[in-house]
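One chain of protein is taken out of this complex; the other chains stay put.
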Amino acid sequence: MHKIVESLNYLGGKNMATIPQPSERLDARKKTSGKAKFVADLTFPGMLHAVILRSPHGHALINSIDISEAKKISGIEAIITGKDVADLVINIDIGDQQPIAVDKVRFMGEPVAAVLADDKWKAAEAVDLIKVEYEILPAVTDAREAMKEDSPILHEKQEDYKRHGETNFTAGTNVFSHYKLRKGKLEDIFEKADLVLENSFVYPHRSHTQIEPHGAIAFWTNESEMEMYSSTQSPFFVRTCLADMFAIDPANIIVKAGYLGGGFGGKSDVTIEPLLAAISRFVPGKYVKLTLGREEAFTGSVIARGAAVELKTAVSKEGKILGEKVKIYFNSGAYGSCSLHIVTAAGHNSSGPYEIDNMEVDAYGVYTNNPPVGAFRGYGHPEVHWAKERQINLIAKELGIDPLKVRKINLLKPGSINALGQEIELENGDLAGCVDKVAERLGEIELPAETDNLVYGKGMAAMMKSPVMATNSAASATLRFNESGSVDLAVSGVEMGQGTKTAMRQVAAGGLELPLERIKIKEDISTDNSPYGWQTIGSTTSWKGGMAVLDAVQKAIDQLKANAAAVFDVAVTEVEYADNKLYLSSDPDKILTTEEVCFGYMRGNGYLLGQPVQAYGTYVPPELTHPDPETGQGNCAAEWTFGAQGVVLSINKNTGEITVHNLITALDAGKVINPVLARNQLVGAMVQELGGALTEELVYAEDGKMRNNNFTDFKIPTPEDVAETKMEVYFFETPEPIGPFGARGIAEHGTVGIAAAVGNAISDALNIEIFNLPIYNEKVFMEMTKAGDLVV
Amino acid sequence: MFKKFDYYAPKTLAELFELTNENNEAQILAGGTDLLLKLREKTTPHKMLIDIKKLDNFRGIETKDGYLRMGALTTIREIQASKIIREKYTALYDAAKSFGCLEIRNRATIGGNIVHASPGAEFGTPLFVLAAEAEVIGPDGTRVIPIHEFWQDVYQVDLKDNEVLAAIRLPYYEKMVSRYHRLSRVKGMDLAIVGVSVLALDPANIEKREVKIAMGAVARIPFRNKEVETMLSGVKITNELLVSVKEKLSDSIAPRSSSLRAKPAYKKAMVGNLTEQALLELGLLEEGE
Partner (left out) sequence: MQEINITVNSKEYTLTVPPYMSLLEMLREKLNLTGSKEGCGNGECGACTVLFDGEPVRSCLVLAVEADKSEVTTIEGLSNPDGTNPIQEAFIAEDAVQCGYCTPGFVMAVQALLNRTSEPTDEDIKEALGGHLCRCTGYEAIYRAIKKLVK
């Protein structure tokens, strides 16, 4: 059907055997010495501080707001309530949200008013003096509950919302999106199958907890011109969204992004920017800073994950999956835009890395009284892999066969048609190789003898990931030669620890065959003069960004050749570029250095031949389409990364305490641009996801209040948790035809299968089956005792 | 960001009491690791902090006639580093070691931990089994109160408006061993979800041996189970006895179900395990039975 797109063959399909390697990360020195500036570190003369009054309730009507006492505090520059900005709508995809709640709050943490003052303590004092009268409404915090007929409704008039594109909502309900995938026919498959297994799995809400809380500084010159510094992964996207909200030209908005103290998706799309833009517009000519406290970062930005996945799988006795019905209920929180495409991505990937001929997938995005859900490393994939990869083991257990066998007879391979109807080719990566590698490692790891107290378990998961993005989601790069022959490079990706600038510099150096030191890369981004980039998301920055860099490299080389051709006085086709030099193909001894021609070649009399070399490279994943509304299929995924993950752990039978001994990932990276950075990305991702597997869960009271919006009760992995853990990362390199030097995305992938591998390892150790994350000590202990394995 | 407040750091007791007399709402500031957190929230009306760290009266660990006096300002780090505490009052050392993290231990004080009186406070159960006393000082002089009377309820201790906790007194016994164990959700910094202290006086002499057990984070205040203490005292502690002890311990508590950190059933199961662990380490469990 749809073929995964043909090779673009940049630089004549050059596959770099060796990409130049830096001795250290570009920004490491600044960051280890405390010199790197983050948004919170910036100040401007006369800067005001914004403090936000947020809803303490999950669901309530705002009956009145009294600001009279608050106004009396000296130094207050403005107090803004929802009514003052009631005409503004945040419309990323669905115009369902406003920067400040107007008549009703839909989650705890939703902005209700803002105070701007010349001193943050005064602003906070004033906020405390604002009196709001709420009328509390019943709340709903579970997606499946929210789909019931008697559920409280969050958005009474969905049909009135403006939208960008189709979103398939059901008016009068909490369902704001329904992604449907149909492949083959299920018909009587469940009757004919040797085994039909039905299970329901839950992956609850988490918080990204970037250690840097969200922050931004805005400055309006006048009503329709502004500039903003923001802790964002997506400066251009913020600009688009703000331009839409204020109905002004994007060119009149400048968004700047420097170093980011962690993103993980939670600083993509927009978070606090519309709010700050809306309130700072009341004080043109003044800088206004808004930084979230930790509690606010939990409730006042976006949260992560939150899906219930129901699988009904028909299997032959050999373990071949004959057909599957999938239902995904996404607990999207109070507003839908930031999770709309996660719902779709989860749907696309719910098959796992398997060929299933007959599938029916229904994925629902559902409003609830929780903070809105946004992108989080893995973007729908960890949620469905938690279900799918547990289900594979449960199938194997039912059939009494090795789960590895079940995986292997179902794996996608060259020639397979995936759920989207795309044909998988050899160059999509060595999935079977990755699975075998992890299985082999798990086999080799010798476990200490079990004791009365300790049991050991091993588990694995196969995985795949594809980014979901706008079909016009471009990345770009500019490349400019200096008179010395050195190069100034700029790319559109934001540096948030993933090392994109370091890697992009390597790609440029590789392409140009220039030493690394000769390439300077711009570290921050400003939308007025940086090359355009849609968002820094989806593990696409090295891949798409790298392609854009290579496009620029190609164009720059063409210009160098043109300059040299003018000097040699030959046709451009007769000039070759290699090793930072230009020469005549007919006479390789006739050489010009890059330095001699990169600024144009000046004859003795001042006559200039050619032009200074500067190139703009751009890349848009080719031939992407929206999914077909009926089948859900289409060319919606531009590249796939395949892999497998494994976990070895032990459990203390007296307490349920889990110790993780090994975390393993094998991944087909296409080409590893920087082995150190790549490995550390994978390790970071594995440990981050271990938090989701073992401890992280946002807890809500019935009225929608978040109960653990702090690090004391939302436990992320600590240094001691992985002190004994051996990290293992294995890369396969099957070149990606549309990736720079064959590279594909890897930054999120370490998260995808870890939770399922942990669940499978616990099943292996104790023969207990866990369906809902996280698998904290207490849960393991209680399941163990329930299973009669132990007495108290 | 903290809410606004005033700050005074008296240098003498007289100054201190003058300040506390004049300001009923004033709050004593020790390490600040509980108090300052509260001052970030909207609901705290405190307008004045009185920092007692400039006063010498509340510092130091010293042996007095028949007891060990630990100033209220003794930091958790100092407790962790004290040789006499490690050797003689081991449960306190255990508590200090599992407490928060190094940077917090450098600031947090024993006095603050007690006066804050949270149900899971690390030093609750060790001080209960050690039969500690609170030395309280006010304008009218000093009072000495047994810890279980001083510790009245959740976040509530027996301190009059202008009194402060000056020190903790620990009675000295020639033959005394003790341990504290706790569980938490992660291996790294976390609060205790349940903790148990076990102490034995005259441990080697089975007939005269006295065992004490206190449990933390299971009730409003640290909870000593006297029935179990009687069962364990003066007898050989066999595995059989241990089984019924665990059952009794579990039955004697009714932790609140709204806790975020652990559900009642888990705490009920864990108090026995922690007790067993402590008994084992103290060499009080009979082997091979």
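To keep things simple, chains are lettered A and B as they appear, and every chain counts its residues starting from 1.
Please note the rule applied: contacts are C-beta pairs under 8 Å (C-beta built on N, C-alpha and C of every residue); 3 or more make two chains touch, one makes a residue touch a chain.
Note that this is a predicted model, so its numbers are computed, not measured.
Residue-wise, the contact with the chain that is not shown comes from B:33, picked out of B:20, B:33, B:178 or B:197. The chain that is not drawn here is touched, among residues B:53, B:116, B:143 or B:248, by B:53.
Which of A:684, A:704, A:759 or A:774 touches the hidden chain is settled by the complete complex: it is A:684.
In the full complex, chain A touches the omitted chain through residues 24-25, 27-38, 40-41, 43, 121, 208-213, 259-264, 293-294, 496-499, 676-677, 680, 683-688, 710-712, 716-720, 722-723, 725, 727. Residues of chain B that touch the chain left out of the display are 1-7, 9, 32-33, 36-37, 39-40, 49, 51, 53, 77, 100-104, 106-107, 188-189.
The rule is short, and it goes like this: only the chains that are shown with their structure count from here on.
Interface residues of chain A, counted against chain B in their complex, comprise 120-121, 124-125, 128, 293, 654-655, 657, 659, 695, 699, 707-708, 712-713, 715, 717-721, 723, 776-778, 781-782, 785, 792.
Touching chain A in their complex are the following residues of chain B: 1, 3-4, 40, 42, 183, 185-191, 193, 246-247, 250, 260-263, 265-266, 268-270, 272-273.
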